[in-house]
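Supplied in structure tokens, the structure appears directly below.
Here the complex is missing a single protein chain, while all its other protein chains stay put.
Order of writing sets the chain letters: A, B and C. Residues in each chain are counted from 1.
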Amino acid sequence: MAGSTLGELFRVTNFGESHGPAIGCVVDGCPPGLALSEADIQFELDRRRPGTSRHVTQRQEPDQVEILSGVYQGVTTGTPIALLIRNQDARSKDYGNIAETFRPGHADYTYWHKYGVRDPRGGGRSSARLTAPTVAAGAIARKWLKEHYGVQVRGYMSALGPIEIPFASWDAVPENPFYAPNADIVPQLEAYMDELRRDGDSIGARIEVVAENVPVGLGEPIYDRLDADIAYAMMGLNAVKGVEIGAGFASVAQRGSEHGDELNPAGFASNHAGGVLGGISTGQPITVSIAIKPTSSIRTGRQSIDKAGEPVEVSTLGRHDPCVGIRATPIAESLMALVLIDHVLRHRALCADVRVSTPVIPGQAPGSPTL
Amino acid sequence: MAGSTLGELFRVTNFGESHGPAIGCVVDGCPPGLALSEADIQFELDRRRPGTSRHVTQRQEPDQVEILSGVYQGVTTGTPIALLIRNQDARSKDYGNIAETFRPGHADYTYWHKYGVRDPRGGGRSSARLTAPTVAAGAIARKWLKEHYGVQVRGYMSALGPIEIPFASWDAVPENPFYAPNADIVPQLEAYMDELRRDGDSIGARIEVVAENVPVGLGEPIYDRLDADIAYAMMGLNAVKGVEIGAGFASVAQRGSEHGDELNPAGFASNHAGGVLGGISTGQPITVSIAIKPTSSIRTGRQSIDKAGEPVEVSTLGRHDPCVGIRATPIAESLMALVLIDHVLRHRALCADVRVSTPVIPGQAPGSPTL
Amino acid sequence: MAGSTLGELFRVTNFGESHGPAIGCVVDGCPPGLALSEADIQFELDRRRPGTSRHVTQRQEPDQVEILSGVYQGVTTGTPIALLIRNQDARSKDYGNIAETFRPGHADYTYWHKYGVRDPRGGGRSSARLTAPTVAAGAIARKWLKEHYGVQVRGYMSALGPIEIPFASWDAVPENPFYAPNADIVPQLEAYMDELRRDGDSIGARIEVVAENVPVGLGEPIYDRLDADIAYAMMGLNAVKGVEIGAGFASVAQRGSEHGDELNPAGFASNHAGGVLGGISTGQPITVSIAIKPTSSIRTGRQSIDKAGEPVEVSTLGRHDPCVGIRATPIAESLMALVLIDHVLRHRALCADVRVSTPVIPGQAPGSPTL
Partner (left out) sequence: MAGSTLGELFRVTNFGESHGPAIGCVVDGCPPGLALSEADIQFELDRRRPGTSRHVTQRQEPDQVEILSGVYQGVTTGTPIALLIRNQDARSKDYGNIAETFRPGHADYTYWHKYGVRDPRGGGRSSARLTAPTVAAGAIARKWLKEHYGVQVRGYMSALGPIEIPFASWDAVPENPFYAPNADIVPQLEAYMDELRRDGDSIGARIEVVAENVPVGLGEPIYDRLDADIAYAMMGLNAVKGVEIGAGFASVAQRGSEHGDELNPAGFASNHAGGVLGGISTGQPITVSIAIKPTSSIRTGRQSIDKAGEPVEVSTLGRHDPCVGIRATPIAESLMALVLIDHVLRHRALCADVRVSTPVIPGQAPGSPTL
């Protein structure tokens, strides 16, 4: 689908600007019969919310969601679910000078060239604030996937700038503001961020997302492969510059005898594929890694031009995340869930009544997403 | 768009199997008025064609394209352009054992689980042979982009397995079977491939694609960003496991003061963005890097299971590329061109002023692209 | 596009239920640079609004629209325009008995069978109240079409039940609650409606829509013909059971020598085609006629069943239009405008020459619709 809509069958249409009256989305194509309340969605929104630690933007937004439609007596009706989030803490005057100049590395330049007009307040439509509706829609997808197939989508930060974060435990992830899967490294991350803030600079990060209990058979070759749609969704997240699935760039130097995951009657022996072969899910965990660039809005002065093409030095005031990667984990998880639910619906449209006769593994019926 | 169709406005619908009667595509949405002949398309198909060196599959396919529709008196008419390529050198008997077992790392397993039936001959629909129609469609896109905006899309191999290939010159690229931009390294690449063939193994590769003279303003945030659509197209190419744009994964460790490309009245001072900011093209070269995994069809024996779930050793006969990356460059270029033309059409729908309000002038069709 | 979205490039995604907290839509794909205020939209909403005469439902809804996004400093920015209308006068208790039974001729039955759950309050999602967002979106389309090409879309009632309404003058249309183009017949219409209300019954109507100054060349054969998309949009309006373009069903008995509109150097000599030939606009007025069935919600008792399949007599309380056709004119006009703007954008994508190759001029954004 085009423009501001994600998905073919589970469609999320996003709207809003950073400092406009509201942001939100319409979720069309959600199956009927799912128990759904605002609390289900709020939980995920709160994970993404700004202002929750000193390492992220200090903008105070409750990000309180209102369900406007599509739910009756606590259950989805199969009709569009409109979600509304009012903006509350916009301080547009901080952005006065941005309207006339282009921040290096920022969408200021391209929006203005594309549209001829743009809303500069808080980055307008290009602000990462617009990921909140994605997270809200993702919460619905996650709940449905969990209830129907036990799908679990989780993510964590694996690198903050130059600091590699070794995976220790999923339990550590919700215990720190970085989504780091390793409690021991948190002080080092905090110290790094404190120094960065003093420098008026920003930094990149790498995030991993893992989806477990994914039904086998999701994805439509040639073009709408599951991995292609995951790459599309992830690269569409603000500031992402790279996406890997499974072995990713490491597969360049691998031989086929090493990369190809062997099978035995109990299942796969490894997962270099990252859960996708030929564009279709294998049933193994889907593993994705994304690279997030440093924020372009920094206090440090930089060379740029204004709308008249004259040279200017730009240093950005306003409130910004010095590392957008810190809040990216729940967003990337949401995008994964949105791609998965869309492909589950597509799969059951195309293949739902196929009854493959010989199961591969005793007790497991291949081709059936209902298991 | 869904399934086997790429693009929203310049739409390529792919069909065929490796050993079926024919492969091809329908290109719908090509603007009228483009001079187009089969020779224009054949040139690009020949760059991708198998059997042209000892380092690729020895299947002999002329890949001769027939234009079935959409072109009248050598000019596109604005109606669907159907392209047909007959398969000629299929040796399906080589694949008899594949029908009952799953090659490690191959789509055999997932196709069977998804659809319950599959055409195993030569990999059926999952074969990289199905990239030929993509290249054919891409040839049309490239010609149109070149003529209208001077867009040039070029690619090269930057790594063959463990061998990094330093960029020396574009001129070297067409002079060797690897699309290596460096004549000096070719003997090393050839020796590596010869050894690999002796080992009955395969290897990965990394490919770079660069698009120059891209109009500024292409791409539709939030979701259909230009970089998102490029990532989608590239990850949808057989065997691709990773995609980077601009600085890619290197941006993880970069500071904002380093990554953000400064501007001056003459233009951008660097291109860490890879030509895309906020999902919209900047007018700078778009630079993409992709990781290609090693072929799964290798002679070396590997552990797997058959359809009944019983353990088997699989070693693949038939003719296969030991490094699919070798022929990937023209395909990746084609995908880039297809994404770009689609976004040019989308951009002019949304943002360009239509000049069709002129009354009908005798002898001249209003709305004609020749005006 | 699917489900609750109308249009390919100018996309309207509708949400809401009759008695939910709000109704509205997201308009994605509106070109940037259009001056737009809530007043522009409110004008058309007020033409459709309930409670404005004794012949329509007495529900009191201000239908006040709020623009949530996509407009900055009074001008569209090219990003999604979200429109919100809060429901205010819902009296859900009137509908208690409807929840368990099916009104003859009403969507009660099919919604329940499709989704398994439904919101019965005021007809829920199936209520004609959900045409308000269509009218709101249509107001934007109309303004843009008017400003760019002088397109004018107008409609009128040509029959109220058995009463044929001869066309007298466009001037009469806004002067009476029926959109009748003939002041003399209004008393007869009023008397008819008064009698109908006394009978507790409802009646059908026929509406004509005419679009003038339509650019030539709109429409995409084979399938997305302009007339096909108009038929789709009109048949999708609640209660419509028939659509004609140009001579419509009268063309069944016409000979080719009568039907085919002759041309001369000054233009067409007649318009049996209704402004569309081969699925593409001719530049003549597009003329459409639609049949609207009588409302299913009537006081008169009728035989039906309840959810348990037991026979019941249903007579509908609550507030309903005894002739939905009375308020249908502005809605049908809006649908026409929405189809036209979508095809204008599609046409300029495919056939118009882009003027964006000009280099960046200081102070002026290339690609801007104001150039």
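Please note the rule applied: a contact is a pair of C-beta atoms (placed from the backbone, for glycine too) under 8 Å apart; a residue touches a chain by one contact, two chains touch by 3 or more.
It should be emphasised that the depicted structure is a prediction, and the values quoted were computed from it without experimental measurement.
In the complete assembly, the contact with the undisplayed chain comes from C:A247, out of C:A22, C:A247, C:I286 or C:A332.
One chain is missing from the display, and on chain A it is touched by residues 9, 29, 31-33, 78-79, 148, 221, 345-346, 348-354, 370. The set of chain B residues touching the chain not shown comprises 1-5, 8-9, 11, 13-17, 20-24, 26, 28-29, 32-33, 66, 68-70, 72-73, 75-82, 84, 114-119, 124-125, 360, 362-363, 365-371.
Listed for chain C, the residues touching the missing chain in the whole complex are 1-6, 8, 14, 102-107, 109-116, 125-126, 130, 134, 159, 161-162, 196, 201-206, 216-225, 227-236, 238, 240-265, 269, 272-274, 276-283, 291-298, 300, 302-305, 307-311, 346-347, 351.
Definition applied: only the chains that are shown with their structure count from here on.
Centre-to-centre, using mean CA coordinates, chain A is 26 Å away from chain B.
Between the CA-based centres of chain B and chain C the separation comes to 43 Å, rounded to the whole angstrom. Counting partner chains per residue, chain A shows two or more touched chains at residues 1-5, 8, 14, 113-116, 125, 309-310.
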